[in-house]
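Okay, here's the structure, questions in a sec.
Of the protein chains in this complex, one is absent; all others appear in place.
Here is chain A:
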Amino acid sequence: MSVMGTRVVRIEDHKLITSGGSYVDDLREPELTGAVHAMFVRSPIAHARIGSIDVSAAREAPGVVGVFTADDLDIAFAPGPTGEPWLARDRVRYVGEPVALVLTEHPYQLADVAELVDIDYDPLDAVIDLDDALSGRTLLFDGTDSNVAGGKAKPFDEKLFDDCEVVVTRTITNQRVAPAPLEVRGAACAWGEDGRLTMWLSTQNAQIARDILAGGLGVDPGTVRVIAPDVGGGFGAKIGADPEAVVLGWASRRVGRPVRWFETRSENLTAMTHGRGQRHTVTIGGRRDGTVLAYRLEVVQDAGAYPRAGAGMLPGFTRLMAPGVYRIPRVEVATRSVLTNTTPIAAYRGAGRPEATAAIERAMDLFAAEIGMDPAEVRRINFIRPEEFPYTTPSGASYDTGEYAKALDAVLSAGGYAELRAEQARRREAGDVVVLGLGIAAYVEITAGDGMGESGRVDVNPDGTVTAYTGSSPHGQGLHTSLAMLLSDQFGVPMDKITIRHGDTDEVPKAVGTFASRSLQLGGSVLKQAGDQVIERAKEIAANLLEASPDDVELNVDQGAWQVRGAPSGGTVTWAQVAAAAGEDGLSADVWYGDVQPTFPFGAHLAVVEVDTLTGKAVLRRIIAVDDAGPVVNPVTFQGQRHGGLAQGVAQALLEEMSYDADGNPTTATLADYPFITATELPDFELVDMATPTTRNPLGVKGIGEAATIGSTPAVQNAVVDALAHLGVRHIEMPATPQRVWQAINDAREGR
């Protein structure tokens, strides 16, 4: 019987619950014996010229092995006017930017020594506000004439809304948030006697990290080995390698000792990239019968101090996915990315797609409110219909498959939408202090949208066990279990005889890794193809052993053995026998999956909130979700991904914001200040299942890593607004904190 689609407890768990994972700070590898400890001295000022740096006192402190600044580095950094230095040289551009590196014998000496590095800063005007940044009054980089790092303000079509009976426009902030994986960033590295650098790095992509390190250090990629040990969460912020990793590799070479680095949480919250950070101006127009005719989205992306993914990739995905699940005849999108004196922005669970969804889903509610129609009905009227797929949007996305109305109806039915509306009306009529709000979001997103390929290799060992090498690099998703299930199903080999390896560039030299919800659809598909090739070859060997024609032998997956077709009693040969007979090269296939076609998961979320109109406190009571990513390999981890996504999406709607004061000082730089969502702020999740396959990969699957994050944020935000709609409230910015909500109630009551 096939194991596919059945609940399988993860093979990853045993170690994690007994002796704990092997995260980078846990490693006791012999190569790291005698390692020195590293800490970066970071800028406490958002924007300043560096006058002088005096390291003399630091260099003489007890336990110091080295203190280095940009002047010591003999490696080139990214060229171009906005290139990001490894260590700041003349100027700092955000609080948290690395300026110096301290190495000590004992980790407790690090903070003592870092304090002794005397840096003279000459403050410049900090550029924090987006309009201030766009004005170009203060430029972040000499030799540029603007802070705009990408995109432009398009001249819009003045006639876009001419035939619309109703047009609504609003400017909305999709605030900056911190990815905040529980494990902060860390690395450990050592140069071997063979002249090679080995770096253990908390990364989602060992191979990309290797190439970044080799490029930064000016060495051949073959000289660098990167190993991703257990990684304590990434959420997009551990893609590749950050500049710190290059400096650590350099420093290890310089002092001739292994180096270990594990940042503090406060460093993590200021110096690991942030996510989101967009300002949207939405304009939506249509007819009073609910038909939307035109939609315009103007995006200003806060890129932070240096152009990383925030400069192009994030707003690019926002542009692509702007129209969401709707057949809107006319869509215009313009995006600009602008540099500010804040932490650089890059990928965070969804990376540009949550922002697109938040904008269109808020816009649909604004439109519905304006014409006085139920938001569910407005959505139904405008959904792309199942028979219209594949569907190419005006923004250029080619959606594969979708059942958008079915997804919405499923959550409304499961949630009891009509009864909830009745309860809402009852409370309003009775003048209850605690009011009820219902929020809907329908969404579609793009997964594996990067267009890059993935590698996979399958070996059948002489003892009949299977070892697979995947280019994917899971860090909590349970992919080892999912991939072992796929191979077990394909080969008829029990899961405990299957080993999945990943994350070591010497074992898997060519790969992309994990992000963009790509791993099962690409990493899984390529292993399936490698498995098919192995089976094809095994068939010939088995035929030989069975003295039959290859056309007459088959793999009996129930028994994990080869037999003559239709003659199961005629003898079998095992995988071990086939592998043993495979000759010197063994029984193996190594495949590169290059024909990557993105897939488009979709769903609908219904959020139920209660808002206390006296205090402004909004509490999420229920969230009911359809997240359709095609056929499910393991419902256990599939649901786990949805749960995690829901929590992070809710967090953005209600709680989390990485904020700065006007001078660019981060005001949420510790976990005591940053309102990281806890168990008490979330309800039990109500999941409704749907599985619409795609035709765009051999497994028929889409990605589930980010989907639920994308739907939940606007569902919850819409629910908070809906709770107060009877007071005339039309919009509340995220996060919907008690103060903001109370202010909105007060403004509405005073007619503002």
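As a working rule, a residue touches a chain if its C-beta (ideal position, glycine included) is under 8 Å from a C-beta of that chain, and two chains touch if they have at least 3 such contacts; residues count from 1.
Quick note on the criterion: contacts and distances are computed from a predicted model.
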Protein name as given in UniProt for the chain not displayed, "Peptide ABC transporter permease", "Carbon-monoxide dehydrogenase small subunit", "RsbT co-antagonist protein RsbR" or "Starch-binding associating with outer membrane": "Carbon-monoxide dehydrogenase small subunit"
Candidate in contact with the missing chain, chosen from A:Ile53, A:Ala100, A:Val127 or A:Val184: A:Val184
Sole contact to the chain not displayed, among A:Arg287, A:Lys406 or A:His643: A:His643
Which residue of A:Met4, A:Leu682, A:Leu727 or A:Ala748 touches the chain not shown here: A:Leu682
Residues in chain A touching the chain absent from view: 9-10, 12-14, 16-23, 25-26, 28, 107-108, 180-184, 230-233, 235, 262, 264-266, 475-478, 636-637, 639-640, 643-648, 670-672, 676, 678-680, 682, 684-685
